[in-house]
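Below you'll find the structure I mean.
The complex appears here minus one protein chain, its other protein chains still in place.
Note that the chains take the letters A, B and C in the order they are written out, and that residue 1 is the start of every chain.
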Amino acid sequence: MTLKLGVIGAGAIGKEHIRRCTQVLQGATVVAVSDINPDSAWAAAALPGVCAEVYADGHDVIRSTDVEAVLIASWDPTHEEYTLAAIAAGKPVFCEKPLAMSAEGCRRIVDAEIEAGRRLVQVGFMRPYDEGYRALKKAIDDGAIGAPLLLRCAHRNPKVDESYTTDMAITNTLIHELDVLRWLLNDDYRSVQVRFPRSTSHTHGRLKDPQIVSFETRKGTLIDVEIFVNCQYGYDIQCEVVGETGVARLPEPSAVQMRRDASLSTAILTDWKDRFITAYDAELQAFINDVAAGRLRGPSAWDGYAASVAADACLKAQKNGGSVAIALPERPSFYAC
Amino acid sequence: MTLKLGVIGAGAIGKEHIRRCTQVLQGATVVAVSDINPDSAWAAAALPGVCAEVYADGHDVIRSTDVEAVLIASWDPTHEEYTLAAIAAGKPVFCEKPLAMSAEGCRRIVDAEIEAGRRLVQVGFMRPYDEGYRALKKAIDDGAIGAPLLLRCAHRNPKVDESYTTDMAITNTLIHELDVLRWLLNDDYRSVQVRFPRSTSHTHGRLKDPQIVSFETRKGTLIDVEIFVNCQYGYDIQCEVVGETGVARLPEPSAVQMRRDASLSTAILTDWKDRFITAYDAELQAFINDVAAGRLRGPSAWDGYAASVAADACLKAQKNGGSVAIALPERPSFYAC
Amino acid sequence: MTLKLGVIGAGAIGKEHIRRCTQVLQGATVVAVSDINPDSAWAAAALPGVCAEVYADGHDVIRSTDVEAVLIASWDPTHEEYTLAAIAAGKPVFCEKPLAMSAEGCRRIVDAEIEAGRRLVQVGFMRPYDEGYRALKKAIDDGAIGAPLLLRCAHRNPKVDESYTTDMAITNTLIHELDVLRWLLNDDYRSVQVRFPRSTSHTHGRLKDPQIVSFETRKGTLIDVEIFVNCQYGYDIQCEVVGETGVARLPEPSAVQMRRDASLSTAILTDWKDRFITAYDAELQAFINDVAAGRLRGPSAWDGYAASVAADACLKAQKNGGSVAIALPERPSFYAC
Partner (left out) sequence: MTLKLGVIGAGAIGKEHIRRCTQVLQGATVVAVSDINPDSAWAAAALPGVCAEVYADGHDVIRSTDVEAVLIASWDPTHEEYTLAAIAAGKPVFCEKPLAMSAEGCRRIVDAEIEAGRRLVQVGFMRPYDEGYRALKKAIDDGAIGAPLLLRCAHRNPKVDESYTTDMAITNTLIHELDVLRWLLNDDYRSVQVRFPRSTSHTHGRLKDPQIVSFETRKGTLIDVEIFVNCQYGYDIQCEVVGETGVARLPEPSAVQMRRDASLSTAILTDWKDRFITAYDAELQAFINDVAAGRLRGPSAWDGYAASVAADACLKAQKNGGSVAIALPERPSFYAC
């Protein structure tokens, strides 16, 4: 029983998802495509192996009787309305991050989903599907290092252009850590503080880079995340967990070991697209499988809401320098793991 | 256009391939299954998502008009006859190693395939599809270390049981290195010598373990492969290439880095099935894709023959202690890359 | 011309220094020893190769015409008076940390030394003599990673006993980072904040463990030092410097690489005495050589004062939770590098 997917948004990400569903993953067929730009929609529908109807509007895709599940990869500000529409139509929906443009928007989706009575939403946070993060979580959950006490993480990118501003370090970059660290520790954030060292000379006036975002979780774990988007040297994701009996560190991507030019080295990735390439496949395959199994289990609308609430606090903390409380309500039993 | 596969042999490996084609890979459906044991065939046909006809005999699978391509995972001694039958039927065939029980048998398949006028055979050597080996080959082909001069490889396994004998180190274990090193270096073996150190105490009377199999290639590269099947500590594949300007080493599998109990460590695999898990998927997906594209590109019948010729020389070298010539005829242009 | 040393304090550290000067280092002879406990003094004077006079009191050692330079390894509260006495006697003095029991005490020593007109004091901070730290500093000074922006350090110890209290993490443990990081970055601290995660279960009521001490330097670099004295797993010193163009990390101590028990590992030290063993030799040899050359160049009384001022601020920060300014006056030109 192949899941019939409708894809809203046929830009770079949307096309990638369509290619993925058509050529790589199992159990789904793209039957409908829409994009604000009709040409993009038509181009996507013409991808190898795709046999999909082009719709003028995302809402048409959601309403189509052919469509059983919806994949939202449209312009960020449209995510909330399409997700709500999919919930209203009773159709499972995979929504690329951000779930909504604000915490309130995410909350509306949460409320609608609870109202609908069953989980319908999976948010496109792929890191929980990365083999390295899964191995790290397993080590922690197996008790290999005792209770986690401190985390030091880093999200480093070679360079960004002039359009990237200080706040985007939170909304575009840190957003992935905001989700995966809650999942990794099975915990929520209580407060956050942001600190800025002297900026690198390789940045521009509207971007203070790097920065350190520091959290305290409800269980009392301290997390420091370094965000450095003009680090020059590569795309590098680090996560080290200091526990009561040991330290566990996210695996480095596997690479050929070279001895050359007086150096023993392994290559560091330079393109962000290469780092989580298999996780993107895994998160969508999980969505497809979970829809077929009748219960979604991936990052939920609540996870999207929690990340958004945390992000808002981070943005406030960027401005005011001190500690900002992260007031996330208790997780509804609806979203109990 | 989904490729309709007939699977001959529904034991552990055959069932795995059926599961793989049905649940993981794209573009193929298993439509026919046979096994020497009818119960195994029926169990395989009943796997989730499988809708296949059960045949009494592998030849019936090959002859079936439903079957477009054949996958051979039956008892080793039957590989040759089924492969020849598939060639005779003009159907692409993926044959698990060994291609045949002897070099002569492989030669018969080569001759039949050349006679048929187009490549129809892919042999189940998965290492050329392993991301680590591919990265290593790319580094070499890119000239990163200059021309390869020396290789040191190791194929280590924790333990084997009493049924594993000295010769099986060549036919069952080294056979993978015999194929992948030809591919890695784009070269052929010229001679081989086998040396035995004192045996480990963790072996039995009919197994001298470890051993070092040393090759000289036509281009003059020296290769030493250590085979150690009772190494105790893990399943560990090593490959280091010393070139004119540097050394490149096969990546270690990615793993969590732990600091615990006065030790900085990463885990080593213990189960051979875990080491090349994605390569098995990749080799079959490549077969499926290549059949669809109309030309096979994976390990060929010639590669199976070359590995078999080399294996025979290794077995001779195990016995006589000196250097044994590996007389592989020139590769027919039919098999030019 | 062998430097004639008088050693004040013949406990564990004092005896080690005496052994070092007598059996390992060049250019010095221990001619005088004193200890609050006469037996300890006599035992030290009887060490192999030692031919020293035993004095009742440290001041007698300083006054002795035989003694050309003084080494203070006595009870911490006596360091200031002996150092001042050595300065008054115009004799070079190597004073084990702490230079004094308070910043004011260190300041008195600085003033006395400036008054004396030439550098006479070297403080026993050994890390600037550690090969690993020196290599790290060289990499930074050579511009390999651009200007340092962020540091993440860790000072981890397996376990401490019930007498070790929260404040000792600053005065006994962090004191080494307080000195070496100023040297590493050629910078001073501007402010500090201390954060405590949930404590490990492997601690006691009077010790909150671990803690993170965070500094901002005058050049704007942010430094986070994790102090974890009951980490269980080993004695582990970490220092990672994130710069504008790269990241440099303190070398791991050299160790045999083992593949055993499904693990690829290197040993982590468990005894703090093993970690900087050659640095202790190097700092004393440097003192001896520098006295002979007529100008001291090692960690100065000013460095001892700066570390003490910073430590005081850290202790305050441990209590009050927010940021505490570190008001270090401008370094006198007397101490210009």
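Just so we're on the same page, a residue touches a chain if its C-beta (ideal position, glycine included) is under 8 Å from a C-beta of that chain, and two chains touch if they have at least 3 such contacts.
Just so we're clear, the structure is a prediction, and the values are computed from it rather than from any experiment.
> Check each of B:Q26, B:Q232 or B:N289 against the chain that is not shown and name the one that touches it.
Missing-chain contact among the listed residues: B:Q232.
> Per the definition of touch given earlier, which of C:A10, C:I145 or C:I326 contacts the omitted chain?
In the complete complex, the chain left out is touched by residue C:I145.
> Considering the complete complex, identify which of B:A12, B:L150 or B:A327 is in touch with the unshown chain.
Result: among the candidates, B:L150 touches the missing chain.
> Using the document's definition of touch, tell me which of C:V247, C:A311 or C:V324 contacts the absent chain.
In the complete complex, the chain left out is touched by residue C:V247.
> In the full complex, which bits of chain B touch the chain not displayed? Write them out.
The list for chain B reads 146-147, 149-150, 152, 154, 195-202, 210, 212, 214, 216, 219-222, 224, 226, 228, 231-233, 242, 244-247, 322.
> Spell out the interface residues on chain A facing the chain that's missing from view.
These residues touch the chain not displayed: 233-234, 236, 252, 259-270.
> Hey, which chain C residues sit against the chain that's not shown?
23-26, 131-132, 135-136, 139, 144-145, 245-261, 266
Everything that follows uses one rule, which is that only the chains that are shown with their structure count from here on.
> Could you state the distance in Å from the CA-based centre of chain A to that of chain B?
Each chain reduced to its C-alpha mean, chain A and chain B end up 38 Å apart.
> In whole angstrom, how far does the Cα centroid of chain B sit from the Cα centroid of chain C?
Using C-alpha averages as centres, the distance is 59 Å.
> Please list all residues of chain A that touch 2 or more other chains.
Residues 245-247.
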